[in-house]
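Our next item is chain A:
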Amino acid sequence: MTEAWPDPAAWLILLPLAWATLAFLAGPGRGGRLAIPALAAQCALALWLAVSLAESGARLHPVGGWGAPLGIDLLADGLSAVMLLLTQAVALALAVYAQAYFADAHHRHEATWFWPLTGFLIAAMNALFLSADLFNLYVTLELLGLAAVGLVAVGGGTAQIAAALRYLLVSLIASGAYLMGVALIYGTYGTAAIASLAPLIDPTPPLATWLAAGLMVVGLMAKTALFPFHFWLPPAHGGAPAPVSALLSALVVKASFYLVLRLALGPFAPLAEMAAWLAGGLGAAAILWGSWQALRTRHIKRLVAWSTVAQLGYLFLIFPLLAADGLAMQAGVMQAVAHGLAKAALFAAAGVLMRATGRDTLDGLAGVAGRVPLTLFAFGLAGVTIMGLPPSAGFLAKWLLIDAALASGQWGWVVVIIAGGLLAAGYIFRVLRRAFLVAPEDSRFHPVPRRLEWTAFALAVASVLLGLRGAELVALLG
Partner candidate 1 sequence: MNAASLTASLLLPLALLLALLPPATRRIALVLAPLAPLPALWTASLASADAVLDLPWLLLGSRLGLDDTGRLFLLFTALTWLAAGLYARAYLARDARRTAFWAFFLATQAGNLGVCLALDLASFYTLYALMTFAAYGLVVHTRSAEAWRAGRIYLVMAVLGELTLVAGLMMTAHAAGGLMIADLQAASPPPVAVALVAAGLGVKVGLPLLHLWLPLAHPVAPVPASAVLSGVMLKAGLLGWLRLLPLGHAVYPEIGATLLLLGLIAMFYGVAVGLAQRDLKVVLAYSSVSQMGFMTLGVGAGLSAPGLWPVLLPAVGLYALHHALAKSALFLGAGVALKVGGRAWVLAGLALPALALAGAPLTGGWLAKAALKGGLAGLPAPWGGLLGILLPLAAVGTTLLMTRLLWLVHRLPAKEPVASLALPWLAWTLLGLVLPWGYAQRVTFPEWAGLAAATWPVLLGLLFAWLAWRGRLQVPVIPPGDLVVPLEHLLKILKRRQRDILPIEQRLRS
Partner candidate 2 sequence: MSTGLLYALAGVLLFVLGAAGAVLLAHLMRKVLAFNVMGSGAFLVLVGLAQREDVIDPVPQAMVLTGIVVAVAATALALGLARAFHARTGRTGLTEEARRD
Partner candidate 3 sequence: MNLAFDLLLILALSWSAWRSLATPDLTRAVVMFIVFGLLMALAWARLGAPDIALAEAAIGAGLTGALLLDALGALQARRGEKKEDA
């Protein structure tokens, strides 16, 4: 039987649900004061979970005490622990950021239901990371999708509404595909529990299984905004308020990737090899196309959003390489974590830059290097991670990826990885370079709360310093 009351995994879902609900109860614009300590507690829980997992290995929590296949299992293993840790940490930082961000009179109206939405979002992600049941995962996906849509719409502007709408539609169609996959799987095997499914699926399954896997993965790819399903992402992430963009880009898209990874490593492992090349190819295309667009756009946040499109490509590069002794999986997770921290920092920093200049274009950045140096530094540091330069975690991810690619003799990916890094440098430095320009005479700068700057900085530093503790992360993955 499982441990008594303190199962941190389950609390990690209940706690955000609870504070989200209470925040709603508290009324519009409220909840920040509730969220921050709660998130801190969640951080501690996630850490606790990670430590205990490192000691004792993966752990199952049968909800309702029934156990699969009748009931639903929560499964906490190294992979989920890493994602949970990432989520809580980034969310905590962004909560601190958001509280300061929305304190400003100009942005207060955006905060109406920000906190409960965020709570649900985090709960959904935590639930997703822990769930071991395909249908339950569908519910968490929906919960996550709706929360994300709500957050995109939080700004209330026309562009945001449009972006939210597009996001919602894609998300719904994708969920539909996923649901169909679940239906087929359930029909074929009579269960939706991953643990029960894994031994049932052999390398020569019936056609229905293939179709199910295809539908599910395609749906998840669309939710992850993998090329060519990426079109919804730049407006959604580029248009939302900065803390929201950060949450979405850093965490939400990772959830569906996580699921793909889970499926590819778990029940669909026998099938994964066939589709891996396709996933890798799409990932490569995403890297190149996303970077290219990031090099062209004129808006700061659009640039960062396109960067997300590109960086997500790396996550899918791992699939053709999964066979190579765990390196690729580590690379994928490392990239997810690195990108999560860095992208949160980038969006947070972009938010500060935009607020300081009062403009959202790259051209408006001239001179910010002198005004908000810390933020620019944060942007640069996060950029280091995005570019995959040492000693950041992004670097370790790329290192592992290249290592895996070379180990399996698949040269082509190396070229893509390297090219992607260089292109990333190109767009990151587009920002930095303008920031260093001398400010034009007529430019006006607005003061920015220090807390915004420091949060962005802390996230960026974390993304870089994590590179020094990569061994622990990998050890946790087991």
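Methods note: a contact is a pair of C-beta atoms (placed from the backbone, for glycine too) under 8 Å apart; a residue touches a chain by one contact, two chains touch by 3 or more; residues count from 1.
Keep in mind how these were chosen: all candidates are chains of the complex that A comes from, given by their letters.
This structure is a prediction, so every number in the text was calculated from the model and none was measured.
S.K.: Every candidate listed belongs to the same complex as chain A; state which one touches it: 1, 2 or 3.
M.R.: Looking at which candidate touches chain A, I get 2.
S.K.: Any idea which chain A residues touch candidate 2 in the complex?
M.R.: Contact set of chain A toward candidate 2: 135, 138-139, 142, 146, 149-150, 153, 158, 161-162, 164-166, 168-169, 172-173, 176-177, 179-180, 182-184, 186-188, 190, 192, 231, 234-235.
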